[in-house]
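Note that one protein chain is taken out, while the other chains of the complex remain in position.
Our next item is chain A:
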């Protein structure tokens, strides 16, 4: 009897030891993450699904993913939680929040967290163009997740009805204005030619115009802006001329949130919008549409946009490591590919486009690759210290010009002055 019991006891003891050892090594970690959604579609379901899959793969890490509105709302949620001493471990926030988050001393650099070569490789696996807004002084703070560029959506049926070639989108500014005016005329005023949103993120759209005119609006170190440059003024003049001269775009500002619906209901033949809306447009449009890179003037161009993962300090080392495990899992090529297909956002790494899923998808639905191809002509999104104030100054100027309250030159001069004042105030507190 003894001889039979002994091995059993040994086994039990071993099992006990084992489980005790595991408990020490893999204490369950609980992570809280806030994330924004700025496009259409039921993306919270997609995120919930991803999180559930992750937890199945990593039973010792539980992730509490909280949808927190648009980018601004999410930043507020995260920052208020930090202020209240209940900091989330990680969040998806605006890629351009970088300077502000650093100013608030809220985030940690991934360079301080990675330990192995494999992790270093992962950090280097993303498109460099998407890393630009997440890096400062050679350190990486933001990992690309829901990233986009602005693309041109066009309604092929409307083009055909206006006697234009439905397969040829406008190549440059002049063509876009002409085509838009042609659609407007052919429809007898029922349909607008083009809409560029001017609420929500006007500075983003304007940055595209300016960059297409060969001009970058800010210095790389985030301490200077160049809003009143002649190339910048010319860009805004072109935007305004779409309404006033070509009569191809409606008066006043155009709402970011309802623009997709305008396109889907064929109220406009073309729209500029984030590629993040692509899948929603595809699901809802009852007509044939195309997606193209934005038209050029002296060069092609679009700023990148969207959200990055950040890891916050004020959290334990274990939590930060677990947060990085989660981020690595979420940005894995297979997942990035699935996310891109579900939304229209870019696959964030070249490897994502080499997965079978995304390769097949791009083959059957070529518009899915436009944002990536445009990355070659991409530029960083407007991001400076005092970013909120600086962007707001520019937003106001753009809206003042579009609504006819000021000339583009007057408006941009004022924005430059306001932005400089904000940056001076910042320089003092530094």
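As a convention for this text, contacts are C-beta pairs under 8 Å (C-beta built on N, C-alpha and C of every residue); 3 or more make two chains touch, one makes a residue touch a chain; residues count from 1.
In the analysis below, contacts and distances are computed from a predicted model.
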One chain isn't displayed here; going by UniProt, is it "Cbb3-type cytochrome c oxidase subunit", "Lactose transport system permease protein LacF", "Acyl-CoA dehydrogenase family protein" or "Paraquat-inducible protein A"?
-> "Lactose transport system permease protein LacF"
Listed residues A:114, A:180, A:311 or A:402, member touching the removed chain | A:402
From the list A:119, A:255 or A:332, which touches the chain that is not on show?
-> A:255
Out of A:129, A:200 or A:295, which is the one that touches the chain we can't see?
-> A:200
Touch rule applied to chain A and the missing chain gives residues 69, 72-73, 75-76, 79-80, 100, 102-105, 192, 198-200, 250-255, 257-258, 261-262, 265, 267-268, 386, 388-389, 392, 395-397, 399-400, 402-403, 405, 422, 425-426, 428-430
